[in-house]
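Note sheet for the following structure.
Missing here: one protein chain of the complex. Every other protein chain is in place.
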Amino acid sequence: MFFTRSRPKRYIFSKGIDDTLIGVYNAYLFVARFFKEAFTKPFHFRVVVDQCFEIGLRSLTLITLTGFVTGVVFTKQSRPSLEVFGAASWLPSLISIALVRALGSLVTALICAGKVGSSIGAELGSMRVTEQIDAMEVSAVNPFKYLVVTRVWATVIAVPILSLYCTTVGLLGSYLNVHTHEDTSFISFMESAFEAISFIDLFTAVAKSVVFGFTIGMIGTYKGFNASQGTRGVGRAANQAVVLSMFLIFIEEIVIVQISNWIKFF
Amino acid sequence: MTEKHYIQHTINKEEKVISIREVYKSFGDLHVLRGVNLDVYKGENIVVLGRSGTGKSVLIKLLVGLLKQDRGTINVLGQEVSQLKAKELDALRLRVGFSFQNSALYDSMNIRQNLEFPLVMNRKQLTPKEIGLLVDEVLDAVGLKDKKEQLPSDLSGGQRKRIGIARTLILKPEIMLYDEPTSGLDPITSAEINELINEVQERYNTSSIIITHDLTCAKETADRVAMLLDGMFVSVGSFEEVFATQEERIQSFYNYNFTK
Partner (left out) sequence: MNESPNKRAVIVGLFVLVGLIFLAVGILAIGNLHETFTTKMRVNTVFEDVSGLQAGNNVWFSGVKIGTVKKVSFHGKSQVRVMMKIDEDAQQYIRKDAKVKISTDGLIGNKILIIYGGTPEASIIQEDDTLGVEKTLSTEDMMNTFQKSNENVQAITNDLKSLTGKLNKGQGTIGKLLNDETIYKDITATTHSLNQASERAQVLMASLSSFTSKLDDKGTLANDLVTDTVVFKSIKASITQLQHMADSASAMVDDLKKASKNPKSPVGVLLYDEQTGASLKQSMKNLESSSAKLDEDLEALQHNFLLRRYFKKKAKEEEKK
């Protein structure tokens, strides 16, 4: 590059900015590599399935609890404001809209970012610093395919399933609260809950969860795969995986809501 | 590049398996390798000696393409490593065994699965029964037949080293690369590992590069010793030949190890 000679400066901006931008560049290469390797042979189906179960089992209890509590509390807190208008009968549809459109996938994504993202970061990070990833590479196994691609696929598959599960549990929690107050039957609760939801809501919710799952898997594996500096690096990889994926999940939530609003017009 | 200290001793073996020419490698400001030359002949054990942080591990990582040199050529089994495509590199890697410093056993798998892993991934034509026989064979070779179903975390450091070596042996490599095989082990276990390295050489007829700073290990296992100082080999020859020199840095390395 022509200005290299005229300005023999080490950093283009400053050390911090340069490092950040190099980080962005590396992340970009990592994601690009994922898309290149995710759709070429060999596929490690068994590992993907195993990882799906692992992710599911790891976060099932927490998601059950959180989903249920979200449903109950949200119903409980919304009741007074709706009762003012004598519209307590709107509770099921209100809750189902809130859960399906936003809370279900968001809560699940945040929990998975905390549990799954950190454990992927820590697992790959420790594999990196104890040279297990190198060992895999020298035994002619592509560690990117075997470790990264499989885990990202697993999160992409598991997170949407978990969010649907979370939404269902949340609705059950909400039903419990509604039932104790109004003696509503389960059928009529579900009927008014689903009346408020269109196919596009459901589709958006699943699409959103797929993006969240991708984010969690990608960031967890990226941070773990590029961990360095021994055990400290492992902790940092796990920590950064959580922080960064939660941050991105919120941004994606906003962007996807915006896009889904467009879709509704077509 | 300053002066070239090169004490070349005469070894007459006919077939070269590894040939390293003028290799340079740096990490940022740190110039680790500065013009390395080395030939490894078929069937010999060559020990690369040097202090920690002199780039010994970097050298063998270059051999299997885990790192890429900045300059120079590395020829392994007749192929130029840095020029290979991914598939060719994988094929080469199957012919070269790499034993890591900390064994690098997969934590999440038990010993049997660890040993099976390279086979399951690379020798798809093998039946489970054949794989089982091969696992038993290498476990027999490293003397740990009874640990098959245990997790790596249940084993001692020496046992893990053996399993690590067994995992590379299972692919029947032509070249073995040992990264600090005796580091972190007590003298008796170290001696066992040294013995194992010699056994492997005889049993599988491999050529080996052993990276170490342990002179006992070097003495026990080396057909030849290569002394790496300041990013290049300053002396290559038999153990006695290398340490017979008056070169100050080699002497201080020798004295530090044996008078401690």
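Every chain is named by a letter (A and B) in the order it is written, and numbering of its residues begins at 1.
Note that a residue touches a chain if its C-beta (ideal position, glycine included) is under 8 Å from a C-beta of that chain, and two chains touch if they have at least 3 such contacts.
Bear in mind that the values here come from a model prediction, so they are computed numbers and not experimental data.
Residue A:Trp262 is the one among A:Phe39, A:Phe199 or A:Trp262 that touches the chain missing from this view. Summarising the interface, chain A meets the missing chain with residues 1, 4, 10, 12-13, 18, 20-26, 28, 85-87, 251, 254-255, 258-259, 261-262, 265-266.
Quick note on the criterion: only the chains that are shown with their structure count from here on.
Chain geometry summary: the mean Cα position of chain A and that of chain B are 42 Å apart.
Across the interface of their complex, chain B is touched by residues 123, 126-127, 130-132, 134-142, 146 of chain A. Touching chain A in their complex are the following residues of chain B: 61, 64, 66, 86, 90-91, 93-94, 96, 98, 100-102, 104-108, 117-118, 121-122, 164, 167-168, 171.
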